[in-house]
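Every protein chain of the complex appears in place save one, which is left out.
As written, the chains take the letters A and B, and residue 1 is the first residue of each chain.
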Amino acid sequence: MKREKQLELLSRWRDGELPPNERVRVEAARAALGGEAEQAWEALGEHLRAQPVPAPTPEAMWNDVRRAIRVAQAEPAVAVGAGGRWNWAVAALAVLFMVGVGFLGVRIWLAPSAEAAMPRVAWVEAELPGSSAMVYEDEASGAVVIWLMTPDEGPSGEEQL
Amino acid sequence: MSCEGFQGLEVGVGVNKLGRESSNTDEGIAPEVLAQMVARAQAGDEDAFGELVKAFHGRVFGVIYRMVSNAEDARELAQQTWVKAWQRLGTFKGDAQFFTWVYRIAVNTALDQGRRATRRREVSLDEEPGREPQAAVEWQAPDEGRPDRQLEREEVRKAFEAALDGLAAEHRMALILREVEGLSYREIAQAMRCRVGTVMSRIFYARRYVQDRMKDVR
Partner (left out) sequence: MKMWIGIVLAAVCVGFATPALAQQPMEVEAMLILASNEPAPLDRRLERVDYLLRPVLRFETYRLLGQGSVLLGAGGSTSLALGDGHVLYLRMGKKGHVEVSWQRGEERLLSTSVGLKRNKPTILGGVPQGDGRLIVTLMVK
């Protein structure tokens, strides 16, 4: 197991987020990691927890919040009550927007649907002599990986993906 | 990274090395009392909402402050959080704990600010090379009688702050929610609206990053 992978598991173990079978593996490998990372992470946690928080009193905060709520409640009332002409302008803009969106929708609907159906990678050419390429799409991040497999690498290169 | 939806992940019953229980609780208020307060607030009772603000203010402020490291900004953001909560009270269905619901609003308000602050910081650091980030609050080391120790600790503290300042808002938030609030990965994922796997990698990256920045300090 590579060191970085072990550290990643150690991080999850520290947080109590490992299933039992992996927990045993990590606990067995802990000594080999030297404790440096664990000490550093512990110190980081301590630093974060020790940071003093200069919170205002609850009453002061509630006063702030109550004032802000009043202001927020007053704002839309002014806008809406500004008169008939304003309301007409808003309505006209809304209709304009909706009709525009409608036309856009129709255009997209009428457009060839091939774009949506087209795969993310249309084609790949591995141009180094003797090389080939493989494509991998990672669902979690949405990343697409186009990986060049060179002759010296052999099939073991796939381990990197 | 895309952070949409919430992916469940089977998580084993691990050892919580921090020895803290998940702190996703409603501040010790009896559930029926809390439910009444929330119902009254939802019906427009400002005083009931005020009681909720006062009860949960400390933790909401704490998580925001640790994100922005500035008392004034934190106060402003905490205020925004509670105003949003008031405006959205109608959407709270009671299927989650009230605190979890407010927490999510606080986390996202702080994250939005954090992203803007990161961009601002990038600009100002470019303009002022060599500038050291300043912590908003000074605090006394316990062994005040030893100036050398105090100096040393101060140096370490500043180095930690500088390292944390270098993290992206999402990494820093995930770390704070784990280390300070003691939330599980699943709870963090819910608060940050992302996948459990994303939380895992953010926390790991943040730890490795800070570890790397700190290795020459001590």
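Things to note:
The rule is short, and it goes like this: a contact is a pair of C-beta atoms (placed from the backbone, for glycine too) under 8 Å apart; a residue touches a chain by one contact, two chains touch by 3 or more.
Note that this is a predicted model, so its numbers are computed, not measured.
Judged over the whole assembly, touch between the missing chain and the shown ones holds for A, B.
Considering the full assembly, A:Val144 is the residue among A:Val24, A:Ala60 or A:Val144 that touches the omitted chain.
Residues of chain B that touch the chain left out of view are 1-2, 166-168, 171, 197, 201-202, 205, 208-209, 212, 215.
By the touch definition given at the top, chain A reaches the unshown chain through residues 2-5, 92, 95-97, 99-104, 106-108, 114-115, 118, 120-128, 131, 133, 136, 138, 140-150, 152-153, 157, 159-161.
Following the convention adopted for this analysis, only the chains that are shown with their structure count from here on.
Averaging Cα coordinates per chain places chain A and chain B 17 Å apart. Chain A makes touch with chain B in their complex at residues 7-8, 11-20, 22-23, 37, 40-41, 43-45, 47-49, 51-56, 58-59, 61-62, 64-66, 68-69, 72, 140-142. Note for the complex: chain B touches chain A at residues 1-2, 10-18, 46, 50, 53-55, 57-58, 61-62, 65-66, 71, 75, 78-80, 82-83, 86-87, 136-137, 139, 156-157, 160, 164, 175-176, 178-180, 184-185, 195, 197-198, 200-201, 203-204, 207-208, 210-211, 214-215.
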